[in-house]
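Data first, discussion second: the structure below is written as structure tokens.
Every protein chain except one is present and positioned as in the full complex.
Our next item is chain A:
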Amino acid sequence: MTIPWLTLAIALPALGGLGVALLPRDRAETAKRVTLGVTLATLVLLLAMASRFDPSGARLQFTEVYPWIPRFGVHYALGVDGIALVLILLSALLVPLVVLAAWNENDDAEDRGKGYFALILVLEAMMIGVFAATDVFLFYVLFEAMLIPVYFMIGRYGRGAQRRAAAVKFLLYSLFGGLLMLVSVIGVYALSSGAGQGTFLWSELAGPEGLLAGIDPATAKWLFLGFFVAFAIKAPMWPVHTWLPSAAGSSRPGTAVLLVGVLDKVGTYGMLRYCLELFPGAATWFVWPVIVLSLVSIVYGAVVAIGQSDMLRLIAYTSVSHFGFITLGIFAMTSQGQSGAALYMVNHGFSTGALFLIVGFLIARRGSAEIADYGGVQKAAPVLAGTFLVAGLSSLALPGLSPFVSEFLVFVGTFTAYPVPAVIASVGVVLAALYILWMYQRTMTGPLPQDRPAPRDLSGRELWAVGPLIALIVLFGLYPQPLLDVINPAVEQTMQQIDVTDPAPALDQVAGGQEGAGE
């Protein structure tokens, strides 16, 4: 029989989470070890699965379909394409690193962090599930259920007096989006019933042959909006972004890594998989509004980031800017734009993940995320400063580091279809240099403050947490093609589903399609 890879990858952390939660209160050390072991096992399992993925094979692979609520056509249906695969791998990679980084973080809590680690495992199961789900209802359930562990991770294990308020804000925002999406999910079911057979299976709904192919354009636009607003909140996009800075600012940095590095990607992933492919006509109709919102996100997020005094909030705002690039790439409707956007999701996980982790190390040393509390760290802790600089440079998309490739692809892909927006977006390149290097200057350079002990350099554990991210940032900066080889076919198929093609170079158009372009 075939191995149910995805179910195993979901069950492993889910059961691990349960086990950790059931451990007696005084077994916090065991809880940490079990958590790390389970997350590493999950990573190995998924890497083994990924090695069996065939980029030139079917769109969805490792599929599993079982009826769940037959009466409403709900299935427990899993499967991955290249985009879902790389996002699942990203999640599985980030979780053990977060566990390592958070090793001693909750030692002061009454349960010494046992609950936190259990929540991380449960969240991991849900994250893998949400990317693997190929049933719209299952996706929706996981999309909403993910809120629960995150809510507790912020509200209970977060930082600062505002954490409960931040958790509530996060929850309200998400629930609001979720409700709109629910309406659309039900609408999809109703329409598929009308088209002959009520189902939530994505593979039966999407595409020119799918059950949603012939729906009324006006209805499609409303349903599109239901999904889109939920995803825009999750992403987050301007102007529904303000939950993120509060949530990230009140999170443990490890929580912030998962929140921004993975959970937010569910939003942009959902746009590609659901908004575009279920409602291609509506998606094309909404291109310009989305492009405008993306541009506002890029510039506005960067400008507000520059003005932040708290590093966690600053990084959160840079993400608003980065997510603007992702949505821009998706809605440019070109292969470079969409592959760039998908790759951007992965690279952003590396670079922002590393930034959050390192800020976490700083907080562990001095108990503050305020920029003003630091200075001259480079002199006392050169390795910490060095990793911070590489992560920062990757965030500003320095060529040679992985985020450059994705940002460059988004730029090129956007420009071929929408030149003016691409030019406006390029302002983000300058602003990114400012917010990163200014933060670095204020925290890492200059003289050490005299009135405080010098921060010590990274410990071995901390280096193991952030080192792999730095290594991947460099590796995929110089050699990103293995990721693109997996992503490209999925994007090609998406473009076929929504029936768009790349614009030809201007000279070829003039010459009536002279051959050899792009060789």
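Assorted remarks:
Here, a residue touches a chain if its C-beta (ideal position, glycine included) is under 8 Å from a C-beta of that chain, and two chains touch if they have at least 3 such contacts; residues count from 1.
Everything that follows uses one rule, which is that contacts and distances are computed from a predicted model.
Not shown: a single chain whose UniProt protein name, out of "ABC transporter ATP-binding protein", "NADH dehydrogenase subunit L", "Transport permease protein" or "Tryptophan synthase beta chain", is "NADH dehydrogenase subunit L". If you put the hidden chain back, the residue from A:Thr268, A:Ser339 or A:Ser395 that touches it is A:Ser339.
For the chain missing from the display, the contacting residue among A:Leu18, A:Ala48 or A:Leu172 is A:Leu172, taking the whole complex into account. Within the full complex, the residue among A:Leu23, A:Ile186 or A:Ile371 touching the omitted chain is A:Ile186. The chain not shown here is touched by just one of A:Phe62, A:Tyr374 or A:Phe415, and that residue is A:Phe415.
Touch with the hidden chain on the side of chain A covers residues 71-72, 144, 148, 151-152, 155, 164-165, 168-169, 171-173, 175, 178-179, 182, 186, 189-190, 193, 238-239, 241-243, 246, 300, 303-304, 306-308, 334-336, 339-340, 376, 378-379, 382-383, 386, 393, 398-400, 405, 408-409, 411-413, 415-416, 419, 422-423, 426-427, 429-430, 433-434, 437-438, 441, 444-447, 478-481, 484, 488, 491-492, 502-508, 510-511, 517-519.
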